[in-house]
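Notes to accompany the following structure.
Note that one protein chain is taken out, while the other chains of the complex remain in position.
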């Protein structure tokens, strides 16, 4: 009993475009219970040949060079914005205005103010809105949240998270859009740090104050000054009293994609690393470290996969879970369930990122201000 | 430039049916270079409602209750036999006779004699034939083979592999077909051990003699005697002079799906566990243990996935690689490339499994006989 | 309240001599409760300068070139035989005859018959006798035994152990006494495999039958044929019904000292590797893998060490525990407690090793015979 077919239009066809497209295709062959099926209506990019190639490869019905055209298409229920950061605000606002449900990749916008505007507009319009923090949709991260909600860690005393990569140290050292403040907003803070801030909020508590420092290790690229950070490290105070450390870098040795967090409470601890995404590590009251392989059919999201335990899923599958959640939320008339990050989460994350940048610039503790 | 659309008919819709169906669906959105695209023509099972449900869920065009009907269908180029072991021989032989290319799950047949017949017939008919040893299509396993081929381990002295699960210890202790010799052929030997034998052959060398013992820990199920083994352990001598140990069990504590191997040579070692499938461990001449995360775009098969390193794939993705290999082999007029296990591999594996069972029964060393 | 000072004489001053000497010295500064203190009376070797150097370095009172002289010394209560394998039988028999308590390194003797003679004589003489299976005295191994005794694993279905080293692959390939059957008895079987057999017996059950194969990868050393095995692999059937695999090699890549075991039961599993000797891994009924760091003051033997958890001990400390156990047993008038391997254990281990060698020679299953 399928309750709906929902038309999707996608803006962008880079890395995230690939991830979202494959996930949408996979959703057509995955079912557990009534839900919505995606229809891949159109994909949009600036270069005609490139976007047509992506269209053909990923199974979209049509290619477009203009996102306004996508929003005018009656077949489109959901606007999936996976474009570069500078294209998050205007197209998403237009999609909201056109009554489309919107998924926008992180960071939601260049500043907290812009992000807040997106949230307020989406909320006012009554559309479903989601911000693409896909890590919330990994089974191990969900189990982490469940353990904390069941108070298995006691009162949280520490949260620490890091996202260590080395993309800034590649030999070519090109000045892609990610190193251009006008397009990217900031560097490691917005690109990688936003994931960490969302994890802190999802798992431990609301940040209330931060101190931080940033670094730009490669100051010149392609003959131009780099005006964003390659790395930051910060201390964050959470409303629950916990002390947090956040660190993100694109210049961390040769690390690939090491997005990891730890939570310590008065009774135990847990840890996760996306490079071992099927696993959650827990330290219990007896100091025992348990590696929980979250690969059994009864684990979160895993009913979608295999009937026997021990069969790992991949990073890309987080998008299957995320987009399925979006479609369900839309099909259920907009009652977004608690775990999907929405635009309010995107805004609150941006407010923390702004505070981090301000603290680093000023060399002082900055309180996070939510309007 | 897509060179072909190939019609696929599938017999069976259990666990492997799910895995193959999803992989075939995924292949439609994955491309690198000219190749064949699968068309999911028909899926076959015994129960009308169940097979129709699978058809709808997994995107097959039609459902069938008769594999003979599938083989008569002109749209079918490839027969994908994922039925229970006792349905491997006859339908696969019929498919060969009908000129279809065939992928048959492991174990290829109940005895080495039957497996050899399948191989000889497929070879004579000139169709592409493949036996479903999907582990060969994991990136880390492929890298293991490449390291060995480049002689980085020196002369191989030891091969050890194990497949440890606990499905026989479930509380219900039902006598499913896997505990019935008439359907399954044997127990852990055929079901799990066949993977290990194939890995030994793929990586280290041809088995020439074996000694072994078997155990049936739960001798009565549903009031009936169990006539297959729950576990075996064996020593295998390889033609290269290496000493091997093989062990498979469905009664190993609460282990889930621990299929692991190690190869030792005169200059180094390597190790792999399917529960950490993105990783290969290597011990070099300086005794250093290196964890190689096989997740970079340049790693085997990984060009199909993500543009940045550190993004794990899942167990199910091995079938994407396997079925893509099959379709390429068919589209390229049958020149199966070396890594895909074919029916000869399935036969040779069966000969070793027969020798293991004979050695265990007789309490003596048995030489493997290939006709 | 120290109850005794016990004089020790040591035969041999190689690797084990170093380990035992340091442990004896450490015992002088370690105390918890009344016990015996060792007095390092004399150390014996064949080369006058070498043994004098060892004496001075390790704090022995006198050096000797004749173990008979040691046994005639009234100050000697305990004879610690750490000489080469061929010197285990005669001096230990003489020590027993002289009424000395005896610790003899493994393997207890060249054959089961000789080992049995040692056991029977020591038993008859009423002296304390111990065979140097030091791994029993590692905290994590002791915890493994305790877990099994408390039935936390359920009925044991599998035991597997391996001792993988690479000493036979060193470039020089000298024919030391370890490669000479006349001195060593056998190769990897006696030297490394004896540890594995003892662990099987200590943790899982008595071996009743074995099948096996051996290999000599470097057949010529120093121009002479090597008449012992470099490696063996075997399947062992235990009296409890469990299936075991044992494997030892001196030609396993570049592995250093990888002595590891696993026990699977109907309710869980555990695993240990001496290269991570402070840790025991447990898999529970929920498939969770727990790394237990056995480093808290309440853990076995750890009251001897540090007041706070997380402070690892070293391999050499196993000898501190072992020799302390010996001294306590002597001081308590010979009531050897259960965990210390005695000469009966040494004999039973030798019987299994003999069966392994016979099974490998004959290519058939051999039942272990205890007289």
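Letters A, B and C mark the chains as written, and numbering starts fresh at 1 in each.
In the analysis below, contacts are C-beta pairs under 8 Å (C-beta built on N, C-alpha and C of every residue); 3 or more make two chains touch, one makes a residue touch a chain.
These numbers come from a predicted model, not from an experiment.
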**Prompt:** So which of C:58, C:202, C:272 or C:301 would be touching the chain we can't see?
**Reply:** C:58
**Asked** Which is it among A:17, A:38 or A:265 that touches the chain not included here?
**Response** A:265
**Item:** Identified contact with the non-displayed chain, of A:4, A:183, A:213 or A:303
**Value:** A:213
**Item:** Hidden-chain contact residue, picked from the options A:75, A:120, A:145 or A:158
**Value:** A:158
**Complete:** The missing chain sits against subunit A at residues 153, 155, 157-158, 160, 162, 164, 169, 209, 211-215, 217, 231-235, 237, 241, 243-245, 247, 249, 251-256, 264-269, 283-287, 359, 363-365
**On subunit B, residues whose C-beta touches the chain left out of the figure** = 287-293, 296, 309
**Request:** Provide the residue numbers of subunit C that touch the chain removed from this figure.
**Result:** 15, 18-19, 21-22, 25-26, 28-31, 57-59, 165, 167, 255-258, 274-278, 293, 295-296, 305-317
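FYI, only the chains that are shown with their structure count from here on.
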**Complete:** If you tally C-beta contacts per chain pair, the winner is B-C
**Request:** Pick same or different for copies subunit A and subunit B, depending on whether their interface residues overlap by over half.
**Result:** same
**Message:** Going by average Cα coordinates, which chain is farthest removed from subunit B?
**Reply:** C
**Message:** On a C-alpha centroid basis, what's the spacing between subunit B and subunit C, in Å?
**Reply:** 42
**Prompt:** At what distance in angstrom does the C-alpha mean of subunit C lie from that of subunit A?
**Reply:** 55
**Request:** Compute the distance, rounded to whole Å, between the mean C-alpha positions of subunit A and subunit B.
**Result:** 36
**Asked** Of all the residues in subunit B, which ones touch at least 2 other chains?
**Response** 255-256
